[in-house]
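Report on one structure; see the data block that follows.
And now, chain A:
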Amino acid sequence: DDVFKVGISAGLTGYAATVDRAWSDGVQTAVDTLNAKGGIMGRKLEVVVEDNRSNPQEAVTVYRKMVSSDEVNLFASGCVSAGNAAAAPMVAKAEIPMILCSILPKDAAWAFTTLPPAGFEIEKRFEYLRDKTDIRKVGVLHDPTPYALLQKDVAQKVAATYGIEVVSVEAYKQDDADLSVQLSKMQAAGAGAVMKIGLGGTTLTAAKNLKQLGSPMLLLTSLEDLAVFKPVAEVLGDKFFFVASPSQVYEVYPDGGLKTAIGEFLEPWRAKFGDRDPNWASRGWDSIMLAAKAIEAGQSFEGSAIRDNLEKITGFQGTTGSYDMSAEKHQGISTNPFVVAQIIEGKVRIAQ
Partner candidate 1 sequence: MSAILEVKNATRSFGGLVAVNDVSFSVPSRGVTAVIGPNGAGKTTLFNVIAGTISANGGTILLNGEDVTDFKPEAKAAKGLVRTFQLVKLFQDLTAAENVKVGFHLKTHGGLFAALFQPAWARAAERNSEKTAADLLDLVGLSKVAQTSASILPYGQQRLLEIARALACQPSILLLDEPAAGLNAEESERLARAIRRIAADGTAVLLIEHDMKLVMDIADDVVVLDYGRKIAHGTPDAVRNDPAVLAAYLG
Partner candidate 2 sequence: MQTTRLPLATAAVWAVSAAIVGYALIFGGYAATIISFALIYAVFVSGLNVFMGLTAQVSFGQSAFAAIGGYSSAVLTTTYAWPPLAGMSAGLVFSLLAAWAIGFPTLRLKGHYLAMATLAIGLITYEIAVEWESVTQGYLGISGIPPLGIGPFEAVSDRQILVVLSVVVLVIAFAVKRIQHSRLGRSFAAVAGSEEAAATLGINVARTKLVSFLLAAGLASISGSLFVHVVGYVSPEVFGLHMVILAFSMVYIGGLGTVAGPLIGALIVSILPEVFRGMKDSQDLAYGIALILILIYAPKGIAGVAGAFDARRAA
Partner candidate 3 sequence: MNPAATSSSLPEVAQPVLDVRSLSASYGHVEALRSVDISVGRGELVAVLGPNGAGKSTLLRAIMGLIPNHGEVLFQGNALTRRKPGAAATKGVVLVPEGRGIFGPMTVLENLELGAYSVGRDKKEVERRLTSVFGLFPRLKERFKQTAGSMSGGEQQMVAVGRAMMADPKVLLLDEPSLGLAPRVTGEILDTLGALSQSGLPVILVEQKAPLALQLACRAYLLSLGRIVATINPREVKSHDELAQYYFA
């Protein structure tokens, strides 16, 4: 009879576009898969997606629309931290749980996130540098978005434990046309590698700039769509490394529960989207699977019941890791699933 409505406020345009489109396609894939099996507890699901242009004001508008016009039962919203934060109080008031891929809003009573802690991406890169290279000085290049700032802070804090020194921290903006000065500064400070934190075409710009400067520094970037990385690899070759989530290196990832979980997602995903990057989409998938689990656990579609049961989820195997939630912890992933990867001759592989 009645469908269970999942609302997505996503930055289908604007700076988060790549990420949020993938996220929302992932959510849709999960919903289709569940519906094919008859839905959750016999109730079908339906997705409502609204574009928030990666802008918090729009985000508020579309959240409002989905709350009052579409009467959604659950939000599986995208990765724009600011927009999610802006809408969080209003969503909480409407008693609708939200599962996100951004950092958690200040008042997170109703919000859960599929995003691993900011440190994970940093630690993997430090590990790699420590174990596989003799580079001990790095520069950190980051954009001013909240998630990037968090990572930057972690990098500065934990570097020493890896025997690494952060010799230079430089910012950039998403629409910068040139990063050479920042890179030159890092090089002048003695950095042997650049840790870039942030999304979008600027990774390509950084790579071009490194080449134009004739710089020997390695480039290690944070998670991003593989489609962006391919041209970067063409420019920098084996000087280019990136943090990859397990789904991005599925073929070469060691067998186990995680690989199985990813496989379940990849099957319908690839059927529909071919070799499009699965990373952010797999989080979207996770969000729905988490919700399904919580609903089934509580045998209730009630917002507050879903919320309470989400808090009780432990050991849930998702596509990016295993989720352990609690009343205090709405960020469920607690073991680092990432690897450092490279693209060599057009093929993604785990860096050696």
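Just so it is clear, contacts are C-beta pairs under 8 Å (C-beta built on N, C-alpha and C of every residue); 3 or more make two chains touch, one makes a residue touch a chain; residues count from 1.
As a selection rule, all candidates are chains of the complex that A comes from, given by their letters.
Just so it is clear, the structure is predicted and the values come from calculations on it, not from any experiment.
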| item | value |
| --- | --- |
| Neighbour of chain A by the touch rule, complex-wide, chosen among 1, 2 or 3 | 2 |
| Chain A residues within the candidate 2 interface of the complex | 12-13, 50-51, 54-57, 60-61, 64-65, 67-69, 81-82, 85-90, 103, 105-107, 144-146, 149 |
